[in-house]
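Apart from one protein chain that is not included, each protein chain of the complex appears where it belongs.
Naming follows writing order (A and B), and every chain is counted from residue 1.
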Amino acid sequence: MLIELEKRKEPSQTMLYLTPVIAVLATMIVGGILFTLIGHNGFAAVKEIFITPVIDTHKWQDLGIKAAPLILIAVGLSIGFRANVWNIGAEGQYIVGGLAGTGIALLTWELEGWWILPLMCVAGAIGGALYASIPAFLKTKLNVNEILSSLMLTYASIQLLYYLMRGPWKDPEGFNFPQTRLFNDSQILPEIIPGTIVHLGVPLAFIIALIAWFVMSKSIFGFQIRVVGSAPAAARYGGFSAKRTIWMAMLIGGGFAGLAGIFEAAGPFQQMVPQFPTGYGFTAIIVAFLGRLHPIGIILGGLVLAISYVGGEIAQTSLGLPNAAAGIFQAMMLFFLLAADILVKYRLKLNVANQTGDAS
Amino acid sequence: MTDKSNYRIELEAITKSFPGVLANDRVSFSIKPGEIHALLGENGAGKSTLVKMIYGIMQPDEGEIRWEGEAIKVANPKAARQLGVGMVFQHFSLFEAMTVLENIALGMDAKISQNLLEEKIREVMDVYGLKLDPHRIVSTLSVGERQRIEIVRALLLNPRLLIMDEPTSVLTPQEVAQLFGTLRKLSKTGCSILYISHKLHEIKELCDQATILRGGKVVGACDPKQETSKSMAEMMIGGDLKQIEKDVKTEFGAPRFVVDNLSQSGEGDFGVALSDISFSVRAGEIFGIAGVAGNGQNELLMVLSGEIPASNADTIKLDGKSVADQNILQRRKHGLCAVPEERNGHAAVVDFSLSDNALLTARERMNLASGGLIKHSEARSYTDDVISTFGVKTTGAHSPAGSLSGGNLQKFVVGREIMQNPDVLLISQPTWGVDAGAAAAIHQAIVDLAENGSAIIVISQDLDELLAICDEMAVINEGKLSKTLKVGEASVDEIGLLMGGVHGEPNTNQDSVENAHAH
Partner (left out) sequence: MNDTIIISIIMTVVGASTPILLAALGELIVEKSGVLNLGIEGMMLIGAVVGFAVTLTTGFHLLGIIIAMLASTLSAMLFAYLTLTLTANQVATGLALTIFGIGISSLMGEPYVGKTIEIFSSWFPASLAEHPQLRVIFGYSPLVYVSLILTVSVSYFLKKTRAGLILRAVGESDTSAHSIGYSVIGVRYAAVAFGGAMAGLAGCYFSLVLTPLWSEELTAGRGWIALALVVFAAWKPSRLLFGAYLFGAIMTLELHAKAAGFSFIAPELLAAMPYLATIVVLALISLRKSSGLAAPACLAKPFKPST
């Protein structure tokens, strides 16, 4: 007996929107069971990780600042993924973007002025985009697999960060700690809600996601991205260049990641430290998939992942779970989503016997 | 089915249908040991389906296959190989980065040591005069050499029936001659050969018997050596083919689309090289390009539409202005629209809505976008116009293109281009896989567009279609275009011969190129 997949005539719209919800629910149930089996209180873990951050209003500011970089990076990546460009080096572009912005901050540390912060942000975006242009160049000129090249560059960028922190950019008054000096007031993102930690980067990330939504659904550029990703021959027929699209997708992905990097440096960190890379660039890939590569879906996906991050921290203190435990839930969400994905295009059918295939 | 048969294989009333198509309709024929048997027919006549059933890739719905007198069921290719059926596919199943030896080893069902295999390969190559270096990597080999791998792979299994599916479509004349030598030697050893082709001169030269398929049915059987190419062409194209009555239009406007000595090398993903193609189409004229698939039609369409940049300037002129250095968008803006042959993934994106598919090509000419933004409601209303004008059966502009039947999607794609009111329309296989009603509608629309003064180029393998709607036509063969024929004056025989590849024989070919120049 075999479970066969029967292709639907049209992809199921219901399933398209339902599967992420199914995935989150399945994660809560199966995750709870898994934690119980390992010897923890599974029910409490699920409650702390998924429920507490939502019902505890004090945690909302944390949700915002965690969701913002995830959303920003994921929106950029989703544009590439839609064009079939697999930039998975956003973590590296995030780091280089953060460093580029920090470079401006260190150059201007004795100055004041409204123009410094925007300049840092522009530098961050350009830094990320430039770093992404390496795999773009290798892909379009030499047909080098962008998955491998962008991933390798991520690990190289971490070393660049360590080098700068240990050497040239080390705070001269910092007791030899490997970190930069603190940014001055012209260099940090202002709080937008007084008394909270919510910085300007948070609403900007949401606004950029909304702009991306508009561009992807309303513009010829968004159309081009989708055509190149879905049917390269049709794209050529429609007059769209595949190489130019690869470049655009990589530059946007890198630029958004770089912007997220400088937001993070000029926001929560207010300086550059070796602990700067926290895996947002990788988690954002999960966010992009969870959000169905759609900016609005990504906002929701980013919030869900932010909940799991914040919840993970809560569970760390209240239940003594290790910090990485939230990752189990994050990964499971993607596993369940990918598994449930098949329901969008196929329906499951039980099939008994009727073998005609090869007998190997 | 009692006494031992004289035949190696007999097919009896084989029927196979797919949703909406009867691919094989009670097909019967038989092949003797040592016989080279041709299976002749146009593309879509049902040849491939039939051989797939013999080789066990598909199962017949009805009918019987007898192997040396015994009724059998061929469950899968492995079972076919065990019987002694070998097959050389038109599309090779080779592994580019691996050696010849490794490729052949992969095709063997039994485990065999490399040294012994190499010895056997050399033996087979000696016997049949095939030359191959077993240690070369496939990606460095020519197409002919690649085919030899497939042939050696099949021969090593000591087949008693070898199926060759369009083996010469990718070979040079010298390679074809070599292949025929090999096949003749093989048939002398008693191996039967089923040779699938639509090239009449090849069949006359090589085959002992021929079965002719048309529309899934056997329409004739003959000894090709006794027939003329003309008589076989008539059977292949259809005995019922009459001279089409068509008002012979004599009044045309000025030349709108002129192609002058267009050549393009056949490198990379660009399959067939084009050489010295010249023709001219006047306002109000429909120009047909006939020919068997794979003779450069796709390449010609892509170079003419601008999808692939032309290698020489001034080879393509639209209303007297060279467009050869323009890309597809610029040419479209200048009034040149095109419909490629492949609907799925080329002319249309199957996952996209019809409305988005309208945007794909009509956004500039129909003002469906401005300032880089899509005008969704305009796109929808243009899509609705196409749907209603061309009677496209669909649930609406939002439906994915993939949800439409082939005929309806084709009507949509053709309609999308025609309603942009192009000055020049290039259209390839306008009614491929389309039902009769849809085909008539598409033909009418093409004729109407010409009436309005557009110049139209129709590339088709369907001769009936070309004769029905074109004013002038030419035949493409191996990347070369024949002289231009007037449809009212051209005889079916002449066109059939050109199509069947008689034209492809070197001397006649030379001839026609000169004619084309003179034209």
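The rule is simple: contacts are C-beta pairs under 8 Å (C-beta built on N, C-alpha and C of every residue); 3 or more make two chains touch, one makes a residue touch a chain.
Because the structure is predicted, anything quoted here is derived from the model rather than measured.
Considering the intact complex, the chain excluded from display touches A, B. Across A:Pro11, A:Pro203, A:Pro232 or A:Gly327, the residue that sits in touch with the chain not pictured is A:Gly327. Within the set A:Tyr17, A:Trp115, A:Tyr162 or A:Phe214, the residue that contacts the chain not displayed is A:Tyr162.
Here the missing chain is touched by one residue of B:Glu96, B:Glu119 or B:Asp223, and it is B:Glu96. Residues of subunit A that touch the chain left out of view are 34-35, 38, 40, 86, 88, 134, 138, 142-145, 147-149, 151-153, 155-156, 159-160, 162-163, 166-167, 279, 282-283, 285-286, 289, 321-332, 334-335, 338-339, 341-342, 357-358, 360. Residues of subunit B in touch with the missing chain: 76-78, 89, 92-98, 102, 105-107, 111, 137, 139-140.
In the analysis below, only the chains that are shown with their structure count from here on.
Against subunit A, in their complex, subunit B makes its touches with residues 59, 75-78, 305, 307, 327-329, 332, 338, 340, 342, 345-352, 356, 359-361, 363, 369, 372-374, 376, 399-400, 402-403. Across the complex, subunit B is touched by residues 9-11, 218-221, 223, 226-227, 230-231, 233-234, 236-239, 356-360 of subunit A.
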